[in-house]
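Let me begin by presenting the structure, written as structure tokens, before commenting on it.
Selected chains from the complex are presented in situ; the others are not included.
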Amino acid sequence: MKVILLGAGGLGRTVADVLTRCSDHEPVGFADDAAPAGTKIEGLAILGPTDALAATAAAAGADGAIAAVGNADARRALAARAAEAGLALPVVIDPTAVVSPAARLDEGVVVGPHAVIGPGATIGRLTLVAAGSIIEHDARLADACYVGPHCLVDARARLAAGTVLAGGRTVAQDQQVP
Amino acid sequence: MKVILLGAGGLGRTVADVLTRCSDHEPVGFADDAAPAGTKIEGLAILGPTDALAATAAAAGADGAIAAVGNADARRALAARAAEAGLALPVVIDPTAVVSPAARLDEGVVVGPHAVIGPGATIGRLTLVAAGSIIEHDARLADACYVGPHCLVDARARLAAGTVLAGGRTVAQDQQVP
């Protein structure tokens, strides 16, 4: 799928990096409200602001979008714009990640390099799992969470919607956050 | 090798997941004392209780077994039943794990996805190393340890027999546990 990245900050660039390793997705550029259109960021262009998404995506031939900003409400708002523009919100899994066939990942989920997701885990819509994080069996992450790099969400733990885990954090077995 | 999984809890299901990625092993089902025979768990059937292991394994064509329960004594007891039933206890290494050719792994060891085992490390019989854990060079893990997910056992550290490390724990260089 040809996808447009919504957000060209550190997270957007990191997801762009994931996409370059994915054979099933192709990034066409960023939509971003801060950087001026035409700017090149690590080889990909800023195509325009996010409030003109339908036109920008059509011009670039994109049929999908990835909301790649850290704030949960901002991510939900960008996903709503993508949906209005008729864009899909694909699941993106780095090819070096290991995802159990018995895990469930909802739309817009991004899984970074070397992440592991165990059997019975559920990852809610628009939740991002950064590099090297491990989601153990039967953990339940609600929608729009952000699991920073190098975290562990151990077996049967639960994250409420919009939870942000800073990098390196461990959530113990059966723990509920917050 | 065709293997039967001893234990159909979270750990058994996680090891089943590892086996689906291993080209050199094929899981034929679970033996478990709690779940009724015939139950399907993520595509694999409960074949019977563990006290009828020889007959169950023969019927399923298994020639190996993996003791996949967290408690060390229970794991040793299941391994003893497997040995009585004439079943091998293979070493199982997830294909995404990195194991030094200069490490030594004893029978029944399971190494999860993205684990790393360095040169000179020794991993005792029935010890389990979960996803993303790193065993550094010259560390010595005795038999029937359980290294939870996302742990570090640093260089030359030692774990006594039956040691359990909760997920995310770091054992420093040269440290002995307990």
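Think of it as A and B in the order they're written, each chain with its own count starting at 1.
Quick note on the criterion: contacts are C-beta pairs under 8 Å (C-beta built on N, C-alpha and C of every residue); 3 or more make two chains touch, one makes a residue touch a chain.
Keep in mind that this is a model prediction, so the values were computed, not measured.
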Copy number of the whole complex, given 2 identical chains are placed, is what?
3
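Here, only the chains that are shown with their structure count from here on.
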Go ahead and note the Å separation of the Cα centroids belonging to chain A and chain B.
32
Would you tell me which residues of chain B are touching chain A in their complex?
10, 13-14, 16-17, 20-21, 42-43, 94, 96, 112-114, 131-132, 148-150, 166-168
Interface with chain B, chain A side, in the complex: residues 96, 98, 100-102, 114, 116, 118-120, 132, 134, 136-138, 152, 154-156, 170, 172-173
